[in-house]
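What follows is part of the complex, with its chains left where they were.
Letters A and B mark the chains as written, and numbering starts fresh at 1 in each.
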Amino acid sequence: MKVSFLNDYSEGAHPKILEQLSKTNYDQMPGYGEDPLCRRAEIKIKTLINNPDANVHFVSGGTQANLLCISSFLKPFESVIAVKTAHIEIHEAGAIEFTGHKINTYEGKNGKITPQEIEDAILYHYDEHMVKPKIVFISNSTELGTVYTNSELTQISEVCKKHSLYLYIDGARLGSALTSKHNDLSLQDMAKYCDAFYIGGTKNGALIGEAIVICNPELQNFFRYHMKQKGALLAKSRLIGAQFDVLFDNQLYFELAKHANSMAEKLSEGLKLKNIDFLIPPSTNQIFPIMPNKLIEKLEKQFDFYIWKRYDENNSVVRLVTSWATKPENVDLFLKSF
Amino acid sequence: MKVSFLNDYSEGAHPKILEQLSKTNYDQMPGYGEDPLCRRAEIKIKTLINNPDANVHFVSGGTQANLLCISSFLKPFESVIAVKTAHIEIHEAGAIEFTGHKINTYEGKNGKITPQEIEDAILYHYDEHMVKPKIVFISNSTELGTVYTNSELTQISEVCKKHSLYLYIDGARLGSALTSKHNDLSLQDMAKYCDAFYIGGTKNGALIGEAIVICNPELQNFFRYHMKQKGALLAKSRLIGAQFDVLFDNQLYFELAKHANSMAEKLSEGLKLKNIDFLIPPSTNQIFPIMPNKLIEKLEKQFDFYIWKRYDENNSVVRLVTSWATKPENVDLFLKSF
């Protein structure tokens, strides 16, 4: 068996989650998000972001969270602004378009949208022959492993408010972002800057599941109708409620993310010592070293990872991902295999 | 705490499922349905239906399975034939219509579509000013707890073939149907008669999840694209794979359903002794007794259940549902509470 650095969802769940599932297994509970476990998780999340008026909903995956939120927030002719590397643009098989909405893409910088690009989008789309941009979609951490700083997010939020745009944050790897050494953003501030976001469980120690948080009251109404219609309202919501209840107990969620980040750091520090450069300076649990093709071939015999793209004739960019369950000895093994 | 006869997803999962999740928890596995647990479950299901060429896919819920299958099988102008009591018609918040398709509804008989109604639908829709019916949707067991006999399904299948219609079966409660005392249909025969169906896990002992089985090869291509686009392709597919792997080990799936049915039978036999009549003769784990409103009020203090509809001035129809986890003592308690 090869050791995998393919992604952060290669293992099962944190053992405390499995324990909780066992413990509550025979309790009879209502479904569809109305069970006590969802309620407890909801309260913990609202306390954490310090917003008692937020709405929290639990769904099974990230693409589902994105298509559900975006399609429920928009009118038919409204569109989403995103960078070209955004998950919704590339890796959701046209899920957003299937719900009827266009994505207006911009180059971004290191996977992050710039305030100027948002201004450009507004300027460019001025009449009814064009779509009307209404949501700014960002991921934190981004698809390139970078994080938004407090100052960057403040500016984006201001542009959004100026043009009555909603700011929506894909937090598939939110834990990793907020516990990054390069992060200066608090969860509370982030929640204040945006209209809605989701907290990823799948990539941070849960069996399955994401928690959608809707901060803007005007987006809260009828959300459960949208959930049901998109097949996202789970009968046995207790499964996801139980997990977020555990994850937000005593900061477990952040500890797991910290571990993933520290394993990535250990990996990148080791790589730097071997004079390996990076496509983008590592910040979170996804790192993008540039490695000689021969070395890659050798490593592939022992390890699983993605070749991200060609760099030049002799080198390629590789994506290495660590997780809450990555063992330090496997990082050492990787570094020793050069 | 009241005892609940509200539905068959009030409890967690069969303990063997939780065990399996623990046992495989730290194994690194690929995602998106390509993990060894999904593969094992897939093989078991294909063996069970005796069709090595079927395709099996795992999703998180029943509405999702229905909208995914129906929207992927149809061209934009094609429609679904279903009875008025069908889940897709009433209880999916317009999920099928959101994917662009009309449902042509018929009265049915005890929750079951008749071959004549299918013939009527075909006769009625004859040109391009109307939709073109292409799928016949049935549930087994039905939303009224009844089951399709072998003869009924054979006839429906023949009408479908005659008119080049696909037959799709919602098996949210398939276990309960196939283990009913009134059932004379084998899973293999059912799989032969239809083009696709799903096997419900959520309502028969799983934490979450349904297994979609596509028997007709012309419907198999590109299904994973549809799954991804609808947010149904789970990164941690292992969660559902593991469960179906356990459920189809040594007939566990059918044993759980048999237990639910036997608890429903115990309940209905007890009610009959109290001279309670039924809206529809009980066959599976959903029963519909007609009870005096005063009695209902009394029972509601101790038990949770749905009032299905008004029967007459003094009586109402109630829905009682038993599950794999229903305890005989709770059935006794109910019967004693009159």
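Here is the rule we use: a contact is a pair of C-beta atoms (placed from the backbone, for glycine too) under 8 Å apart; a residue touches a chain by one contact, two chains touch by 3 or more.
As the structure is a computational prediction, the values presented were derived from the model and not from experiment.
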{"item": "Overall copies of the shared sequence [whole complex; 2 in view]", "value": "4"}
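What we mean here is this: only the chains that are shown with their structure count from here on.
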{"item": "Rotation in the CA alignment of chain A with chain B, degrees, nearest 5", "value": "180"}
{"item": "List of chain B residues in touch with chain A within their complex", "value": "1, 3-4, 6-7, 9-13, 15, 18, 21-22, 24-31, 60-68, 92-95, 98, 202-203, 207-208, 225, 228-236, 238-239, 325"}
